[in-house]
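A single protein chain has been omitted from the complex, and every remaining protein chain is retained in its original position.
The chains carry the letters A, B and C, assigned in the order they are written, with residues numbered from 1 in each.
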């Protein structure tokens, strides 16, 4: 069942600002790009029933998650005229204020990048088997659910 | 005519990936943010009448540009529920592959950040007095015009 | 014939395990679901979908053996 072509979009722990900066820098050799749009998901210190979220512990069905990330990226390339498209999602503990999702698309013109990043982000929310435990200050937790 | 509250959104030369990474890092203390959307404009090595663009030399009516950047940022905060909003635009030489525009909005939820970054970027294109000379390999040039 | 059953998130919490191997012969997903609900009563409190070999299937899908079956609670990515 393994397919060597499928990229690993899952990253252990938070996605660092340095990684994002480095990823942007790698695109400076691609001089046909005119526009990048980057979406970042950051863990919020939400208050739920009087308790503050301090972190989310993400887990995933890795093989299926990577397969679906790949399908979403392919669908984005089909729908939009993109030069590049990258997706990274955290696994494990991501503390409040840290980044858990990094979607990065590049195109010749801005509309395609705007539309593609939004499309990819919405698709991830509904289609990728990633699960999250919201952990509170007192080490109790609750399962997070999109929508 | 000077107003101390108006920020300087103009940056000398290209906007570096490091600056973008650092700016993202500064937002990790704001734990009410759940979503960031970043637009980056990058100079393309377009071919025009057989000649390749090697750089754009940006100039601006600085005082008015900063006033309008500020008005656009204010309008975005009026229209969308934002936590943060930043705009940086280059002046001077920006080579092909380098970044000339950095729009960065943050919000509790993703839709507001997506909408705000797009709004700000479109507004900049039509309202801000920034001028650009596309410079070719042979040092000839032509004036760039939006739309 | 054997099935690998994988449990994730609040489903894993309800079954108290992450993975197990079950012996079966030609089995509709609906029957597997009912068997697992009997085996792990706490699963009844959890909303989950079933994926076979990493794709969602409906309850009439017949497992013939060697499949990887995953019980997936609501997603929380992004």
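In this text, contacts are C-beta pairs under 8 Å (C-beta built on N, C-alpha and C of every residue); 3 or more make two chains touch, one makes a residue touch a chain.
The model shown is predicted, which means the values in this text are computed figures rather than measured ones.
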Partners of the unshown chain among those that are drawn: B
Note that subunit B touches the absent chain at residues 1, 41, 56, 58-61, 63-65, 67, 89, 100-101, 121, 124-133, 143-146
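Simple rule for what comes next: only the chains that are shown with their structure count from here on.
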Could you give the separation in Å between the centres of subunit A and subunit C, each centre being the mean of its C-alpha atoms? 26
Would you kindly tell me how far, in whole Å, the mean C-alpha position of subunit C lies from that of subunit B? 49
Where subunit B touches two or more other chains at once, the residues are 110
Can you list every residue of subunit C that touches 2 or more other chains, as numbers and ranges? 78
